[in-house]
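With one protein chain withheld, the remaining protein chains of the complex are depicted in position.
For reference, chains read A and B in written order, and residue numbers begin at 1 within each chain.
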Amino acid sequence: MEKNLLPKDLPKEEFLLPGTRACSGCAFALAYRFALKALGKRTIACTPASCSTVLSGMYPVTSLKIPMLNTAFESTGAALSGIRAALDILGKEDITVLGWAGDGGTVDIGIQSLSGAAERGTDMIYVCYDNEAYMNTGVQRSGSTPYGAFTTTTPTGKLQKRKNMPAILAAHGVPYVATANSSYPIDLYLKFKKAKDEFKGKTRYIHIIAPCPPGWGFHTKDFIKIGRLATQSGLWPLYEIIEGKMILSKPTRDIVLGKKKRVPVTDYFQAQSRFRTLSDVQIQQIQAEVDQEFESFKQNL
Amino acid sequence: MPIHSLKDRKMPISSIATPIEGEGGRTGTWRTERPVLDPTKCATVKQNKLVCLLCWLYCPEANISRTIPPKIDYVYCKGCGACAEECPSKAITMEEEGNFED
Partner (left out) sequence: MGRKLVLNGNHAAAHACKDARVQVIAAYPITPQSPLTELLSQFVEHGDLKAKYICVESEHSAITVCIAASSTGARTFTATSANGLLLMHEQLHWAAGARLPIVLACVNRAVAAPWNVWNDQQDSISQRDTGWIQIYCEDNQEIYDRIIQAYKIAEQLYIPVMVCFDGYILSHTLMPVETIDQDSIDEFLPPYKPHITLDPENPCVLNLVTFPWIRQDHPDIEKLGGYPELRYQLQQTLLSSFEVIEQVDREFGEKFGRDYGLYIEYQCADADYILMAMGSIASEATVAVDLLREEGYKIGMLSLKLFRPFPAEILAAYADRAPASTYIIIERGLSYGYEGAVCTEFKAALFTHQIQKNVHNYLIGIGGRDFDVYQIIEATKQSINAIDNGQTYKEMEWINVQK
């Protein structure tokens, strides 16, 4: 992940046509843009009910330039298995099968079919773009909503911690697991390239944080900044888990090495209105947990 | 960008969507302010090279071209303001949409 790639070196071709229905300042639209640049034309995507369904368009036209199968909310993993099975039996080679699902469709209702697909070693790249709530239906809480966040179904702040999906997938023995961040598009692009080129035929899982201006409560112009703060504060560490071994990505590794300062979690929380119900005690608790996690990261250097 | 035509399509038997530019409409009409790039401040112009390009990089809709200087597609730009926020040269400013005729 250390290639010094500049924006001018990235592929020019876009696979999302302009004029999508994504919100202004949508982070996962940016992530999709660079994921598809890395994966290229020979990609078949599959999306469950999610914001991405809306971004994709409305019959009879779409903003996507790759083929995509819409599928029922809980079924992305199974649909990916089905697409891959058909491609294999029909002898169609060299096609990436890409799952592009939100956190609801991955962590909650979609976890069973994802788990099944991962256990079967399905040849796929499964992506969870995580805006940390059921945004498409109006900001209801999901299993990936962080502790203390406001959602329309947790108006005084979520009481439970979120599921650790990368760890869950790593526990399935998935050989390539990574976290990514749309505020670090080049890191994201390189991870998708790595997933495509170096883990052919295997199950790959990439979990991307996708700050959501209306859902998280910040101005659209700050969506890159908020995503960056998530990683800089340590609340969204960037890493890969390759064959079970965690490798920190540069932005997070620099923090662990002390080359960059870790930003206090308060800065991240204060920049978004969804954390307004967090008490000082809760913030201290969260800070302590991040501190502890970063201590343990030292063994991954 | 070319618009994919629906002229030759017939009604299908199931929901099949073909690619088209501006599926969601002229999304430029969504914005209340628009990014305006000052080429005198833009690094690509000053160095006459494809350097920086963070505006191209961070635009969620790829509405900014990777040229010297980058050009903003006002038909589709939703006016999120991330390009202005992230530009290290402060070459892009957000201006009231009402100030413009088009």
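Observations, loosely collected:
Just so it is clear, contacts are C-beta pairs under 8 Å (C-beta built on N, C-alpha and C of every residue); 3 or more make two chains touch, one makes a residue touch a chain.
None of these values were measured; they are calculated from a predicted model.
Although one chain is not drawn, the whole complex shows that of A:S56, A:T231 or A:T252 it is A:S56 that touches it. Considering the whole complex, the residue from A:E13, A:E119 or A:E198 that touches the absent chain is A:E119.
Of the listed residues A:A86, A:A167 or A:L257, the one in contact with the hidden chain in the full complex is A:A86. The set of chain B residues touching the chain not shown comprises 5-7, 9-20, 22, 25.
Think of the hidden chain as still there; on chain A it touches residues 41-44, 46, 53-54, 56-62, 64-72, 74-75, 77-83, 85-90, 95, 112-113, 115-116, 119-120.
Note that only the chains that are shown with their structure count from here on.
Annotation: 24 Å between the Cα-based centres of chain A and chain B. Against chain A, in their complex, chain B makes its touches with residues 1, 6, 9, 12, 15-27, 30-31, 50-54, 56-63, 66, 73, 75-76, 78-82, 84-86, 94. Residues 6-8, 10, 12, 14, 16-27, 29-30, 33, 56-65, 185-186, 213, 219-225 of chain A touch chain B in their complex.
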